[in-house]
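Report on the structure given below.
With one protein chain removed, the remaining protein chains of the complex are shown where they sit.
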Amino acid sequence: MADEKPKEKPREMKAQVTVPYEMAMGRNWHRFFENLKEERIMGTKCGKCSRVFIPPRSFCPRCFEDNEEWVEIGQEGTIETWCYSNLMFYGQTLKPPFIAVQVHLDGTDVGLQHRIAGFDLSDFEKVRELVKSGGRVRVVWNKEKKGNIFDIDYFELIPE
Amino acid sequence: MTKEYGTIVNTVVLPYRWALGQTWTRFFDGLKEEKIYGTRCGTCGKVFVPAKTFCPDCYSDLDDWMDVSQEGTLKSWTLVRKSHFGQVRQPPYALGLIRLDGTDCEFIHFLGGVDWSDMQNAREKLKAGARVKAAWSKEKHADIHDISCFEPLKS
Partner (left out) sequence: MGRAVAVIGTGQTRHGRRNDVSYPDLVREAVRMALEDAGITPKDIEGVVSGTMPSMMEGISDTHLYFAEALCEVGKPVLKVESCGSTGQSIAHCGFYWVASGMADLVLVVGMEKMFEGDGQATMSTVADPWFLKPFSAGAPGVFTMQAMEWMHRFNIPEDKAHEAAAFISVTHHDSALDNPYAHIKIKIGMDEAKNAPIITYPVRLLDVCPTSDGACAVILASEEMAKKIGRKPAWIRGLGFRGEEFFYGESNKSIWPSATEAAKHAYEQAGIRDPLKELDVAEIYNPFTYQEMIFYECFGFCPRGKAPDYVLEGKFNRTGELPCDPSGGVLCTNPIGASGLIRLAEATLQVTGKAGARQIEGAELALSHAMGGIDQFNGVTIVGAKL
């Protein structure tokens, strides 16, 4: 009996794994998000190399020193790079199409990840006419504040 | 006084489709028909349940399939009372380490047929070395739960 070949081809077992987390923000990010609620963007500065970070790192990744100094950051910046996303995947936060952007906010020394919005994104040919690396952008605040990165709703293009 | 900082709640939900391969497909097909299959190593003679594709000691393919006894011996057990997120069954429930007759390894499954409100009696029935037998679920899905649990053999 046990010599019979299997009647069907090998199967798959479908499953879903759900794992809940609650992560501590710590002092720095807590302060950063509290400030966002008040429409202020705060970064930290390394006492040794003077680089200004946003999000505000608690220590400088290169000098490995604590970043004690907080500085207020401007709300305009330059597009360092961007991409137009057409890609759907399970559990993604932003639904396509959306524009992911790396913004160099004035006064900082690193790029911040966010999104560009405020106009029709459905035709990427039109989008690529408008969005260019090196272009200027400005923060648009979310009317509803929750103390997370989307208190900045998006970055809008500043026309030349 | 400790200052409290914010937290972020982040639940990760991910879908999967695990390939069973030939061996486990065939093993689970057997369970659906209330048969427990093992595989036997041609080199060392060991019999494994659940069925394995290859012998862990000899590394050789296991092509010899056998219909294995549904009775066996309980090596160890525990009663679970604590809840945690994502448990398959609600506590209290018991897990047993079982070796089926004629096989050379143990596996874990649920234990049943015992009144957990009477722990003294439960311990008597489920001493290490107690004889147990597979009890089958009415509804079969070709997975390990087609065996509902192992119950002490009526002596």
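First chain written, first letter: the chains are A and B, and each begins at residue 1.
Please note the rule applied: a residue touches a chain if its C-beta (ideal position, glycine included) is under 8 Å from a C-beta of that chain, and two chains touch if they have at least 3 such contacts.
Keep in mind that what you see is a predicted model, and the values were worked out from it rather than measured.
Novice: Check the options B:Thr23, B:Thr39 or B:Thr103 and report the residue that touches the missing chain.
Specialist: Final answer for the missing-chain contact: B:Thr23.
Novice: Considering the whole complex rather than only what is displayed, give the residues of subunit B touching the chain that is not shown.
Specialist: 8, 10, 12, 14-24, 52-54, 56-57, 59
Novice: Suppose we count only contacts with the excluded chain; which residues of subunit A make the list?
Specialist: 9-10, 12, 15, 17, 23, 25, 29, 55, 57, 61-62, 80-87, 89-94, 96, 98, 100, 102, 110-115, 124, 127-128, 133-134, 148-150
Definition applied: only the chains that are shown with their structure count from here on.
Novice: Can you check how far apart subunit A and subunit B are, centre to centre, with Cα atoms defining each centre and the answer in Å?
Specialist: Spacing between the chain centres: roughly 45 Å.
Novice: What residues on subunit A touch subunit B, complex-wise?
Specialist: 1-3, 6-27, 29-30, 33, 90-91, 147-148
Novice: Which positions of subunit B touch subunit A when the two form their complex?
Specialist: Its residues touching subunit A are 3, 5-22, 24-26, 28-29, 37, 64-67, 85-86, 142-143.
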